[in-house]
Each structure stands twice: as structure tokens, then as C-alpha cells.
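The complex appears here without one of its protein chains, the remainder shown in place.
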Amino acid sequence: MADAAAAAAWPDRLLIGVVSALLLLPVVAVGVSAVSTDWYSGLAPSGVTLHWFAVVLSEPEFQSALGRSLLIAAGSVALQLLISVPAVLAAHCYLPWLDRWMERLVVLPYALPQVVLVVGLLQIYAAEPLVLIGTPWILLLGYLPIAFPLLYLPLKNNLRALPVQELLDAGHLVGASDLVIARRVILPCVKPGLLVGLSMVFALAFAEFVFANMLVGGGFRTLAVYLFGQRQKVGQVTAVIIVIYFAAMWLATIVALSVLRGRKAAA
Amino acid sequence: MSRRLVALWAAPFLLVVLLFQALPVGSVLVGSIVTGGEWSLGNYASLLGSRFYRGAFSTSIYISVVTSAVGMAVGLPLALALHRRSAPVQRRFLTLFNVASNFVGVPLALAFTILAGVNGVVTLLLVRSGLVQDFNIYSLQGLMLVYAYFQVPFTVLVLFPSLGALTQDLSEQARLMGASRLTFWLKIGLPVLAPSLIGTFILLFANAMGTYATAYALIGGGANLVTIRIGELVAGDVFTDPNLANALAVLLVLVLLAPILVDQLLLRRVPRG
Partner (left out) sequence: MSFVELRGFAKSYGPTQVFADVDLDVAQGSMCILLGPSGCGKTTLLRAIAGLVRPDGGRLHIAGQDVTALPPEARGIAMTFQHYALFPNMTVRQNLAFGLQQKRLSRGQIQDKVDGALSMMELGARADARPDALSGGQKQRVALARALVLEPRLLLLDEPLSALDAQIRKRLRDELKRLQRDTGFTGILVTHDQEEALVLGDQVAVMSTGRIVQAASAREVYDRPATRFVAGFIGDFNLLEPGAVAQVFGVRTAQAWAIHPEAIDLREADAAEGHGLVAAAVVAELRIQGPVLRYLVLANGIELKVDVLNRASVPTLPAGAAVSLRLDPGQVREIAD
């Protein structure tokens, strides 16, 4: 097997290498542009500077947009933990009909583009009795169903590998309630999937543009909407915002994950 | 614990899904058959009768089919190549593809503006090398290039797990039985992968068809895509018509749902054995 693999290895390596390089190209371009003094006339920038970072970071509107996006992302993670996770557990353990239904819900984002939901949400929540359009609440609540598959798939994968019914029975025999078993046994066991899912929820809520722009817009300007507004500025400014945007997303994800990990470990 | 109490755990979730997914979809459906306060199919009639909106569908479908085909053409060999590499290599590149397939929307559009806009380094390279006279990222071709950027890694991510069905001993067995590589692929490899390939193509198609942010950030209202038209009808500066938007949204969902349903109902239910 290794012989055949070794003989056929170079075309595979070449293909993987070339495609990966092409995929990295825009990322590299953004990174280089962000630290360039000037990149108009030549193939390479004429100098390196951190000037653009200073410009962007000192902008108050940028700072508050960053804060708003972090808030929405953190709030979305909290809502999923409070609302979706108990539902997934209940469905997995006791409500097979809901479980089957959730499995089908997973393809929904592909059948139901966000712009379609925007049309409906605008009709319902722009007027009394419940005005949510223009407020951050429509984002927090609206993201819950569309981010749900991101949480569900890895969480469900972990749950499937776990003999949940036996764990519940064993727990009941020693007098533990479902709540205690869920918190002390089941959740710790599915933590890897849960953390992966929640970090993807965080990333989606942090970066989402369609809802943020069309349902809220100027009322609660998130980073994605702010970035869109800056698209006519010089390339270096947008590049810096993109760099910070991804850096903040990854940093926040890492921080959020380590906080969750630490708290679970301490508990 | 009683079953009623268990249902209580799921109640908030069901409520949110009802209010923020089911209700808006219902509202769109109902609104699409209302014209001027009366029940009618007028919205659909005016959409289907309009050259402009028919054009939006054909452009959207064209872009989606082409970029899905590109995604498959590059992604399938790529996934197979990756499948033959060692597990650590696979993990490393799958992470890269995961990041790339999530690099979408406004940042992606602006990154391509920097890379391949009027003064972008790729544009300059292409023009100076004489390969092209003029390259415009703010065009349909440019848009397809940007779509391909997330379609290719998306293909690999979706397809990769199903390649496990094509184990090495299958190809070795076929070889021992005297089958050439071509015969193996025609008689065994492709038929085994066919359901995943079809499923992946459908997801790719939906992925492209439903894209709004990337196209809006790159070209704005100038791109005659269904999603852009829907956005314009509900939040445009010039002219809004929510009920027309409703009907357009329903048609879009039908185009997306039809292949998914056909795939799930017909192809997957074929009794095996």
C-alpha cells in the first residue's frame, strides 16, 4: 500500500499544494495590504507601516461596532446554551419525534436563504405588538434557528457515541435527577462537540451581514455592517478592518472556549 | 421525570423556532398570494411575465450551476488526493478548507477587491503578462471567481467523509480481479460515490443560489441575482414591493427545495437489496 501511495504521491501533493496556495492568496493579499504604506503602482508594496492600524483602531465608530459584534456573538452563544442545548438533550433522551425533526432542520439553511427570512421577519416584527426590527434583539433571536445546525451536528455526533439511556438508568439508580445527570455526566462527556458547535455559533453571529444590515442597519451597527460602509475607502483601511475582524473572531473564540473549559473543569 | 417536564426543556427552543423561522416563512407564503389586499396569484404572474425577473433567475441558476461544477471538478480530485494522504495531513488541510469555506460575505468581497480589483496585484500581473487585455472583478465572471473561492473548499468538506466508503481494499480487489483503473472508476468508484456526489452538488447549488452578502458587497444592486432582487424589493432605496418580494422568495425556495426533495425522496429511498 505504501509503495503505491509513494509512487502516486506527487500529483496529489501538487494538487493539494496549488489549490491551498490559491485559497491563501486573498488572505495573504489582505495581510500584506494592511501593513503597506502604498500599494497602487507596483506588484509589491513600497513600504511597511502600522499607520493604518492606528487610523482604524482610533476610530470611535469602529470601536463601538467591534463591541456590538462581540456582544451579539457572546449573547448568541449564551442563548444557544440556555435554549438549544436543553432541547437537544431532551430530544435525544426522551422525545424521538423532536429528534427526527431536528435532524431534518439541519438542511434548512440551504433551502431557506437568510434573505428569504428577512422578507418574513420584516413583515412581522416591524409593527406592533412586537417591534424588534432596528433592535439587537432581532439578531439574537433570529440567529438562534439559523445557527442551530452548527451547534446540533457536532453535539449530536458526540451524543450518538454515548450510551445515554444507560447513563440515565445508572444515575437514577443512585438517586440522581435528570438535571444532575445532564450537568454532571452527559454535558462533560459531550463537551468537545459542544465547544466546537458553540465556537461556530460565535463565529456566525460575529460575522453575519444579511440580518445585521437589513433588519437592524444603523440602529445597531455591527462590525460587518461597518466594514461594508468602509468599502469605498483605500484598500489598506478595509484590509486592516478585515485583519482585526478575523483576529477578534479567532481571539474571542479562543477566549470563550478556554473560559468554558476552565469553568467546566473547576465545577 | 415525567414526560411533560421533559417537554418543558424543549419548549423555549420550539417557541423561538416557531416565532423566528416558521412564522416568517408562513408570512412570506401568505403574503405571496396577496395583491393589493386581495387573494390572487398576481405576484407570480407579474414575476413570471417579467423579462427582468426571469433574467434574475437564469443568471442566478447559471452562476450556481457553473460554480458548483467548478467546485466539483476541482474539489473531487482534491478530496480524493487528500483521502490518500496521512491522517495528520488530512486534518491540517481540512482545517484550512474549513477556514476558507467560511471566508465569505463582505470580507471576502473586499479581499478580492484588494487582490484583483482595478489596481489589484493579480489584475496587474494578468494584464502585464499579456494573458488578458482587461480583467474586471466587478463582473459576472469576477463574481463566479469569488464564488469558486468558497465552493471548492466547501466541496472538499462535504465530500470528504463519504470517501470513507471507497476503501483501499475495494480498489485492490478490483485490480486483483483484472480490472483497469478506468474500469474500477466506471463500475465501482463512481457508482459507490454517486449518492454523495449528487447530494454535494445540490448543496453547492443551494450554497451559491442563496448567496447574498458576497454578491451585494462586490457588485451591489448591479448584479441581477434573485437574492439581490429580493433584498431590493424589501429594503431598496428606489422601489419596494413586499408582496412581490414574498413571491420571489417563494420561487427561490422552490428552486432550492426541489432538488433536495427529489434527492431525498427518490434517490435515497431506493430499496437496497
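Read from first to last, the chains carry the letters A and B; within each, the first residue is number 1.
Rule of thumb we're sticking to: a contact is a pair of C-beta atoms (placed from the backbone, for glycine too) under 8 Å apart; a residue touches a chain by one contact, two chains touch by 3 or more.
All figures in this text were calculated on a predicted structure; none of them were measured in a lab.
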Option from B:L48, B:A165 or B:L254 whose C-beta touches the chain left out: B:A165
Chain B, residues in touch with the chain not shown (by the definition above): 165, 167, 169-170, 172-179, 183, 187-188, 191-192, 194, 272-273
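The rule is short, and it goes like this: only the chains that are shown with their structure count from here on.
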Chain A contact footprint on chain B (complex, rising order): 1, 3, 6-7, 9-10, 12-14, 16-17, 19-21, 23-28, 31, 74, 77-78, 81-82, 84-85, 93, 96-97, 100, 102-103, 105-115, 117, 119-122, 124-125, 149, 152-153, 168, 203, 206-207, 209-213, 217, 227, 230-231, 234-235, 242, 245-246, 249, 252-253, 256-257, 260
In the complex, chain A residues that touch chain B: 1, 5, 8-9, 11-13, 15-16, 19-20, 23-27, 29-30, 33, 39-40, 42-43, 82-84, 86-87, 89-91, 93-95, 98, 105, 107-108, 110-124, 141-142, 144-146, 148, 177-178, 203, 207, 209-210, 214, 224, 227-228, 231, 235, 238-239, 242, 245-246
